[in-house]
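Every protein chain but one is kept in place in this view of the complex.
Per-chain residue numbering starts at 1, and chain names A, B and C are given in the order in which the chains are listed.
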Amino acid sequence: MSLRNVPDNMCPIATEYTTMLTGDWRALRPVVDRERCVKCATCWLYCPVQCVVEKAAWFDFNYDFCKGCGICAEECPHRAIKMVEEAEG
Amino acid sequence: MHEVRLHGRGGQGAVLASAILAAALVEEGRHVMAIPAFGFERRGAPVVAFLRLSDTVIRRVTNIYSPDIVVVIDPTVARAVDVFAGMPKGGTLIQATGKAPGDVDVPDLVGRVATCDAVRIAMDIFKRQITNTIMLGAFAKATGLVSVEALERALEETHFRDAGLKQNVEAVRRGYAETTVLDLGKEKAA
Amino acid sequence: MNQLPTTTGKVIVCDGNEAAAWGACLSRPDMVAVYPITPQSSLVEYLAEFIADGRMDADLMDVEGEHTVLSVLHGAVLAGARTYSATSAQGLAFMFEPYFRTPGLRLPMVVSLVTRDAVSPTCVWGGQQDAMTVKEVGWIHMYCETQQEILDTIPIAYKVAEHPDVMLPVNVNHDGNYLSYGVARVELPPQSVVDAFLGEKQVNWHACLDPERPMAVDPLTGGAGGIGPSMFVKYRKGICAGMQDALRVIEEAHEDWGKRTGRYWSPLIEEYRMEDAEVALVTIGSMTGAAKDAVDTAREAGRKIGLVKIKTFRPFPAARIAQALSKVKAIGVVDRSVNFGWNCGPVFQEVLAAMYAQPVRIPMMSFIGGLAGADITVEHFATVVERTFRLAGGETAAGPVWLNEND
Partner (left out) sequence: CPTGALEFRKAGSIFNEYGAKEDLFVPGLSGCQGCNSELIMRHAMRKIGRNSVLATPPGCIPGMGSVGYNGKTGTKVPVFHPLLTNTASMLSGIRRYYDRIGRKDIVVMALAGDGGTADCGFHAVSGAAERGEKVLYVCVDNEGYMNTGMQRSGTTPYGSWTSTTPVGEHMKGKTQDAKNLPLIMTAHKCRYVATASTGYMEDLYEKLDRAIEASFEGFSYLHIYSPCPTGWRIPSNKVIDACRMSVDSNFNPLWEYTNTTGLRFTHSPDNAYPITEYVKMIGKYRHLSPDQLAHIQAKVDEQVALLKLMAAESSPPPAAHRAPAGASTP
């Protein structure tokens, strides 16, 4: 029997994904200095939300999900990431 | 319908005996309901089991309060409990003892006494005082309600295997053969 | 498959716990989880023995407590297993947390409850307080009268539990002591008959934990605002609907079982000598046999009395009970447990509710007996009969009457 045949009042299950844009939690945003980034992947390794995105010559962030915790900036061995205030409004 | 009460001591297998007897009675085409008295069965402590048998379906799932047949598989347990409690007039006592039936002290209401020196037989067969299956043979002899053959088939259906089965078959046979039955006559049975 | 029983309607002589083990064995569960508790212990010993002997092809999970007994079986069902276990009293209490979850996930399990009075006072003997205490959780509850009925009801319970319109767990209950240890003649149905009756297992088509069908089982549901509370209501109503559908499915399953084995058990209630009865007794479980004997005695004395036995207690067959009792002048309900807050027996309370819609109010009286392993004898039922006739004759109902109070 496939799930299509399961009455929707049978029991609590889920097959569709939730989407929550945690980017709007952010007070500070990480900004990469592309000159300094050597793609060592340290930011990727420690980013709790795994929103680090690999670009051709640097690593960047998916701001839809980045919560602005600042771990990437703290851990970057090349000081290539700065936390800057989100613009108001 | 007959109501049977078995008296023994913890560890002697009174409850198992009632289950074997139940199986044998079913072999004979009868209906049964066997219930152990519920307690903490401890080795040596007095134990009681009940068995009801009938040619028709037995519906009541209750204990037995007026047994017309009492089986006492231990020679001394009668000192500790009143094995005749509730027995109607003309009841049957089947007692493990070395005494002859006429020498057993029974109240007037008892109509028939059967005795079997089960401890001596048990020491012969098992080297231990296990009298339960011997007293099933005594039951068969005293009541005629079940055959030795049916008891043997019931033993085969239980946990006994190999040597244990052989010993218990012998126990039933000797119990049957070495039981003496005394009818105390109509004047008491009435 | 291992050497499963090939017997054809073989007759055995066994107690209720062994009968339950045979019922489980014949239903071919994949997984059996066990933890001993009086008076259930010999039941799980039989299961272990069956598996050890290769009679039963199931995985034996001998775990560290009843909480885990039900929990491992939850996991197993969600992976696709048919499951079985048994418990009693304090074990049921310890099992309660996963017990409560089972109907919500619509897990079609079968668990025997060997009923017992729960502490305190400390008591290891029969009584139905354990099962009655969990009646509102969403499990189907069926109470058996005899050893044969226990054996037959377990396959029937699987058939009901796994029915797509039901998908609810079932407790097959039998009285501790009197049925658990009481020995009687029992016929084992042939394995092929049970196999054909049950068909393919249907346990996790609705919810599963399988990498081939990934899903989240039991996401958080509810909270004020949003769709959560309405979803929660939807699932609760789903269980209620499954329960009501079960009334029909239980009847169908018993009918089917009867056709295949020749044994037709009354699925919801049994009416005994109710044709022209002016007075009725209501009973549940193993007490019923002695009650029927008492009814026969009263009938022989010319008194118009009948009896209604409740087999299925959840879902409660209210309409059937009301129909059966609508024409009598008085009803005496005998319970083996206590409803503390209403000062009566729980079955009494339920029958009272079922009779609410009747145009005429019928006097009823609550009798409580058989607690803590006490015997409810034919003589006790004679008292019940007498009191209920006096009620029919206009005496005011007083109650509850505690049957073993002066034993």
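Rule of thumb we're sticking to: contacts are C-beta pairs under 8 Å (C-beta built on N, C-alpha and C of every residue); 3 or more make two chains touch, one makes a residue touch a chain.
This is a predicted model, so every value here is computed, not measured.
In the complete complex, the chain left out here touches which of the visible ones?
The chain that is not shown is in contact with A, C.
Return the single residue from C:216, C:352, C:372 or C:397 that touches the missing chain.
C:216
For chain C, which residues lie in contact with the unshown chain of the complex?
Touching the chain left out of view, chain C contributes residues 30-31, 33, 59, 61, 63-65, 67-68, 71-81, 97-98, 101, 208-211, 213-223, 226-228, 231.
So which bits of chain A touch the chain we can't see?
Contacting residues on chain A, toward the hidden partner: 12, 14-22, 25, 38-42, 44-51, 54, 62, 64-65, 67-71, 73-75, 77, 83.
We take it that only the chains that are shown with their structure count from here on.
Which chain's mean C-alpha position is the greatest distance from chain B's?
Farthest by centroid: A.
Please find which chain has its CA centre nearest to the centre of all protein CA atoms in view.
C
Go ahead and note the Å separation of the Cα centroids belonging to chain A and chain C.
Going by mean C-alpha positions, chain A sits 54 Å from chain C.
Counting only Cα atoms for the centres, state how far chain B is from chain C in Å.
Their C-alpha centroids are separated by 35 Å.
Contact residues on chain C for chain B in the complex?
Spelled out, the residues of chain C in touch with chain B are 11-13, 15, 39, 125-126, 146, 175, 177-179, 181-185, 286-290, 292-293, 373, 375-378.
So in the complex, the part of chain C that touches chain A is made up of which residues?
104-106, 164, 167, 202, 205-207, 213-219, 221, 231, 234-235, 237-238, 241
Name, in rising order, each residue of chain B that touches chain C in their complex.
18-19, 22-23, 26, 31-36, 38, 58-63, 65, 154, 157
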